[in-house]
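Take a look at the following structure, please.
Only a single protein chain was left out; the remaining protein chains are all shown in position.
Now for chain A:
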Amino acid sequence: MKSFTYERATSPAQAAAIVARTPGAKFLGGGTNLLDLMKLEIETPTHLVDVQDLKLDRIEKTREGGLRIGALVTNTALSADERVRRDYGVLARAIQAGASGQLRNKATTAGNLLQRTRCPYFYDPNMPCNKRKPGSGCSAIGGYSRQLAVVGSSDKCIATYPGDMAQAMRVLDAAVETVKADGTTRAIPIADFHRLPGDRPEIDNVLERGELITGIALPKPLGGQHFYQKVRDRASYAFALVSVAAVIQKDGSGRVSFGGVAHKPWRVAAADAALPQGAQAVAQRAFAEARPTEDNRFKIPLATRALASVIAQAKAPRA
């Protein structure tokens, strides 16, 4: 690991200002992904600004009847919150489907959104990777791509966004609240937060340098039945091959986001609209522009069947 200096920020705006003006500085939340990457020298910050003292660890009601989740609320605390379990089941389920108990105890809400891809070539410093080293090439295209993106990818990068929580946030139309170095704040719709790789796969999201996530706002509850169906290589503690976050209403309408298939949570308006017609109709629209590799072509029928299973559960009489 490269040497770095460390300080604890005392306010969100101060933290943002320090990172904006200090070359090589990064925010440190729980650290469960950043430390992992620093040990491999994939991330090499020269200064860490620890935000743990910023009191962003509360879940509060909003005036609009929703919830505001502080950036530092741990994954365990968020998925255990009574209001989240009752009104935002898809979110509780998605978090519980990710990582391990130890990691969820330390990992933060903001950090979960910001976790980096698990593409094996991003993680291997000996191999070219446009996300890790811009311009070096993509080893995954033509390489081992079983876990990687089938849709929204580019000729520069076929990495996926690996997280589960953000799939639920996407279905719930959450907003990512931030503060910038000059103290101004903004709310970024989750739909616009993560980028597609395009020609700049090294940029995962739309945050500006020094812009700090302070919380995530959930609109008022949607009602309906909430599902998070994750398909992976082992029954627990593995990243998704595909996942389906869904909220389905009594009349069969609803919302669906697919995980493990793209560089961002993959939700398509036309696909949502096709929910009453069944999984095949949704998948045809969600994956209309898919460009899978030979190794990951299986993800499209797998995602379709995962959604079919969710729709069947929604139709089944409640026990």
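Rule of thumb we're sticking to: a residue touches a chain if its C-beta (ideal position, glycine included) is under 8 Å from a C-beta of that chain, and two chains touch if they have at least 3 such contacts; residues count from 1.
Note that contacts and distances are computed from a predicted model.
Not shown: a single chain whose UniProt protein name, out of "SUF system NifU family Fe-S cluster assembly protein", "TRAP transporter, DctM subunit", "Aldehyde oxidoreductase iron-sulfur-binding subunit PaoA" or "Thiosulfate oxidation carrier protein SoxY", is "Aldehyde oxidoreductase iron-sulfur-binding subunit PaoA". Contact with the chain not shown here comes from a single listed residue; of A:Ala20, A:Ala80, A:Ile141 or A:Ala273, that residue is A:Ala80. Residue A:Gln102 is the one among A:Thr10, A:Thr62 or A:Gln102 that touches the chain not shown. Among A:Phe4, A:Tyr144 or A:Phe298, only A:Phe4 touches the chain left out of the display. For chain A, the residues in touch with the chain missing from this view are 1, 3-6, 28, 31-32, 35-36, 39, 48, 50, 52, 76, 79-80, 82, 85-86, 89, 92-93, 96-97, 99-103, 105-106, 235-237.
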